[in-house]
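Written out below as structure tokens is the structure these notes cover.
Here the complex is missing a single protein chain, while all its other protein chains stay put.
Just so it is clear, A and B label the chains in written order, and each chain counts residues from 1 on its own.
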């Protein structure tokens, strides 16, 4: 059983954070909210999303699991204005999701969850550095790095208490340093890892410019990005595997 | 003789309703206003437009007929801001239309009307159902249907006094029901016909979201869409032939 009403804006924001990595996903319809875990085909980027029942106008579920075409579901949600409500109801027999937007009913065929790539286990990593940064600074860094390279180094310099971003191109370089004053918070510890810019660009699309992102970093370790959605009623964690640094 | 001044907005709106179906058309320069009838090359969609002399700032004509390249005329009108006035004057000798926008003069070569597809006779149909609906509801229905199918069924259920839209795709369906309360008016009578979505999408482009559309429907009959333009000084009728429903 699954029956819920949610604002178009909240649904779109939640789906966006997953669709930047995968086209299809499994959605857990838990009693206290929905959750999604997914990993991209190359096993480089992972997402863990939870959207609590409190993010919905109304919410009833008893623990089912559905498989959905995310692109299609986003297109449907895109028909609604931001302020409009979207009603979702699962028909257990036909395995279809009924989606209502102001009288318009869309019947979405679900996908067999077993046909969707297995959900990843997102490991607990005890990373030495943690940075709390504004979404717009990630946006600036990613866009600037993209002008010169396919890779981006994210690091923390424990001596200077600075978070830095570095991208080295064939002729040009991009460098950004943010200290205590520029950051929302910094738990210093030496860290530097190199990442594929393509993945970080995709993840950046799901991060609001005026949002806060907690970034955990290590030495040649994955980076974890945590941020809230739906005014705190939802949480997103991205994890991105590092590239080997060739010096 | 033809000499007229019209606001860019009015001219663009009028031309739009014809150009969604054809690239060239004949324009009747009647004493009391202009009129255009046209049918698309496949004989599926027809338009009948009249724009009264009262829609113009000034208007003089004595019953001539000209052939115009609509795409070109729309591009010219597009150079004017919405509030600007466009002066039109026919040079009978050279068969050119002089178009002035704030000192800028464009001389448009006309097309021999005999080289343009014959104007259709739009038949009087005594259709059993009539729905008066907001433009934005047509827009929603067409866009939603377009996500799942190439066809769209429009119908009226006389028992429930409801107008409905139905589109069936390979896996997904779209359904919209509007009753008395959702519609501006409903003259009930059983009706259902299937239409090509491509044509309805084109016609929808010419319908203002905040406008009222009167829709006449029958059982496997053409649909007629009537709406006003230029604050009531102009009328547009679209007629769209049905597709055979295969069950």
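List of remarks:
Heads up, the rule we're going with is that contacts are C-beta pairs under 8 Å (C-beta built on N, C-alpha and C of every residue); 3 or more make two chains touch, one makes a residue touch a chain.
Source: prediction; values computed, not measured.
Contact with the omitted chain, checked across B:83, B:103 or B:181, is made by B:103. Across A:3, A:28, A:117 or A:140, the residue that sits in touch with the chain not pictured is A:140. Listed residues B:15, B:76, B:191 or B:240: the one in touch with the omitted chain is B:76. Contacts to the hidden chain, counted on chain B, fall at residues 72, 75-76, 79, 102-109. Residues of chain A in contact with the chain left out of this view: 140-141, 143-144, 147-148, 171-178, 182.
One rule holds in what follows: only the chains that are shown with their structure count from here on.
Each chain gets one centre point, the mean of its Cα atoms, and the points for chain A and chain B are 45 Å apart.
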